[in-house]
Each structure stands twice: as structure tokens, then as C-alpha cells.
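The other protein chains are all here in position, but one chain of the complex has been omitted.
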Amino acid sequence: MKTTSLKTMICTAAMLTLGAGAAAGQTDEKLVINGETEIITEAPAPAHLEGALDTIYSGWEFRSPTTRAVQMDDFDNPGMIFVDKARQVWNTVDGTEGKSCASCHDDPADSMKGVRAVYPKWNEDAQEVRTLEMQINDCRTDRMGAEAWGYTDTGMTSMVALISLQSRGMPVDVAIDGPAQSTWEKGKELYYTRTGQLELSCANCHEDHYGDMIRADHLSQGQINGFPVYRLKNAKLNAVHSRFKGCVRDTRAETYKPGSPEFVALELYVASRGNGLDVEAPSVRN
Amino acid sequence: MELTRRGAIALGAGVAATLALPIRAMASVDEAIAEFTGGAEIGEGGLELITPEIAENGNTVPIEVSAPGATAITVLATGNPTPKVVTFNFGPLAGAQRASTRIRLAGTQDVMAVAKMSDGSFVSTSNNVKVTIGGCGG
Partner (left out) sequence: MAEGVRARVKVPSSASAGESVVIKTLISHPMESGQRKDSEGNIIPRSIIHRFVCDFNGQNVIDVNMQPAISTNPYFEFEAKIPESGEMKFTWYDDDGSVYEESKSVSVG
């Protein structure tokens, strides 16, 4: 029958299309923000992932067309309103030293360009790997004489978003060798360690099953190049460590604390799995 | 799960509540429509409602309504605890009788739009939106 053969043809065509574009879940669409900033959302995996992944994908690729669209225009992206607020804070004096962020760092567009892309990063003076949050609080307490912010407070996450935005469209390139190597190794161990009553490691979902459905949702590779991320779920900007906490909790384990040495190490390792993907912050996810 | 007597009663009550809900919700949908139309008859055509077929999260669902020549368009989420969502009243300087926003949907349901046209007549349309439940809730 004619209709049947047509249906078969459509089905076959659909299957071929699926087969052509990598695994299920990722889109072939390109992420272009404001019609001008092209973002790399698919890249060859960095060398250290050999044997684990061939290609790395931004979480944007796994989202539905409507969610993807919200990130393609800075006005539609509600994360930008938090960036606006942080920009105001950037220029506001706080603390005993009478300084604002701008007193030392002027315009973030110049001073913060490329910073997000290389964080977490080894700090020679402190002899530790530092996240952006740690660095911001160091500035606040040591240079401004201001109170430290809570690690995942909205004010902190908004400031991280403002700083991260200055690296948007630049590839993530965190250093994993030299003095940062032992922290990176620790993060890698955490990534592959099963935790909780469900006995799941990060890798069980985000390496072994990305692109597959988890209930009605597509599992991503758990890349953090888009953080901080505005989630439709809670309608606010979310920090990397908040997301880690949510994931670990869902394995039904006691989680580490945001800002803990364990999560700092994990952040360095997970960031390094995205070396080659562009910084997207503030991104939009479900 | 072991099904105890108490469990079975609770389960039964739950099912009854689930069944009762749509009827109650429908009543308030009818009320909301009547409030907008004043009980006038509702036709079809000339009103477009754009919604995603599947919403990844019910907290933030983008929608758009458009009805050339309308003076007002109201949107109802028929499966929400309170169905009224938003009413757009178009003024003399409206460039088009079109608007979009983001809404909350309590679950998979029909979203309905009703437009009041400039001649005083009413038209409506509705779309089903499937609201998915995220992976592990993280």
C-alpha cells in the first residue's frame, strides 16, 4: 500500500538521521548568542579522556528547542538580570578599606577577560587550587576588608556570572599538570568513586549514559562550561558546587559542602573534562 | 511495596481525590471563562496559541498568543490549582494583538486562550502541553 511504504520511508529516513548525528539527545543546531557570538558546544575530547570519551558536548546540546532558544538571546536569558545586579555591586564600595571591585580591577570587560576559562587555578601564594568563589572572597576579606560571601549565595553566584561572562566564547583551558596535578588526581578519583545507597559515581551517568533518557530527561555529560547556570526549575542562577551537591544527594549519599576541598578538586577535574568547549555563562538549563 | 489494609484505604482515597480533582478544576475553568466572556458564546478561528509540545520544566513554560483585531486575550491553565494565568488588554498603541510570556504549569494539561474581538465576539483555542518530570530532581 502506498501509505505504508511512505510511512516506512519516513521511518527509515528518521533512523538514518539519528544514525548520522552521534548519539541520541544531542542537537545538530549551533549555539549563536545575540546572532553574533558563536559558541563551541561540541569538541574533540581532551587527551586525558582517551579511552573514556571521544567527543565532548555542552549540556546545551541535550536540552529541548525551547530551552535552547532562551540562551540564544541575552535579553531572553533571565540569568543576565543577575549579571546586571553584580555589575552594580562591582562598582559599589564595601568594607573597611573603602574599595569596590572596580577600584583595583576597573572594567571587568578588560580585567576579567579569559579568567573563567582557566579556573579553578593553582594559586602560588596560597599553595592551593582556587575556584573563582575562593578568589572573590579572598579579595573581599584581604583587600576590601569586607565580609566573605556565602559560597553559593545569590550575590556570590551573580558575581561569578559577571566574571564568567567576560570569557564567553573562549575555550575552557584549565591546567591539570604541575602543582595542580595532585588536586586534579583527587578530583578524578572522586569522579569515578561510587557513592550513596544507589552506589553511583559521576561517571555512571555522565560518561556511560549521556544522551540516554533518565525518566523524561536526557542525561548530559555533566559539563560545567556553562556555569553559573539559570535553571528553569528553580528560576535562579546555580553555582557549580550546588549542582554537585544535588547530584551527590541524589545518589543518596551525605554530600560534601560547597567550597570543601573535595568539591574544589572535583570542580577542577570536571572543568578539565570540558577543556575545548567554550565558556557559556550564564547558561540556561531545565 | 507491601500492600497493607491501611495502605489500600489510603490508596483508594488517593485515587478518589485524583478523580474528583478534574471535575472541581473544570468548574473553576468554566467560571474563569465566564468571568472573561460574561457568558457569551465562544467561536473558533483567528486566534493563535503557541506552546511547546513538551515542556522540560513546568516552572517556566514559554507561550505566545496572537489574535489580529482582538481587544483582549486571556490564558488559562486548565490543570492548575487556579486556572487563571494572564490577561493581555491591548491599548490603542498596540502594534499587534500579540504577546508572549512564561508561565507555570502544574503538570501535563491543556492550555487555553480566549480572545475578545473588537466586535464583541469571543473565540478560543487550546493546546496540550506535556510537562516532563526531570531526571533525578538534582
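Letters A and B name the chains as they come in the text, with residue numbers starting at 1 for each one.
Quick note on the criterion: a residue touches a chain if its C-beta (ideal position, glycine included) is under 8 Å from a C-beta of that chain, and two chains touch if they have at least 3 such contacts.
Since the structure is predicted, the reported quantities are computational estimates derived from the model, not experimental observations.
Q: Which residue, B:Ala40, B:Ala94 or B:Ile133, contacts the hidden chain when the whole complex is considered?
A: B:Ala94
Q: Can you work out which residue in A:Ile81, A:Val118, A:Ala148 or A:Ala203 touches the chain that's missing from view?
A: Among A:Ile81, A:Val118, A:Ala148 or A:Ala203, only A:Ile81 touches the chain that is not shown.
Q: Can you tell me which of B:Thr37, B:Asn59 or B:Thr108 touches the chain that was removed from the display?
A: B:Asn59
Q: Since one chain has been left out of the picture, which residues of chain A touch it in the full complex?
A: Chain A touches the chain not shown through residues 75-76, 78, 80-82, 84-85, 235-236.
Q: In the full complex, which residues of chain B touch the absent chain?
A: 59-61, 64, 77, 80-82, 84-96, 98-105
Simple rule for what comes next: only the chains that are shown with their structure count from here on.
Q: Taking the mean of the CA coordinates per chain, how far is chain A from chain B in Å?
A: Here chain A and chain B have centroids separated by 34 Å.
Q: Help me check something: in the complex, which residues belonging to chain B touch chain A?
A: 52, 54-57, 59-60, 62, 132-138
Q: What does chain A use to touch chain B in their complex?
A: Those in contact with chain B are residues 63-67, 69-70, 214-217, 219, 231-235, 243, 246-247, 249-250, 286.
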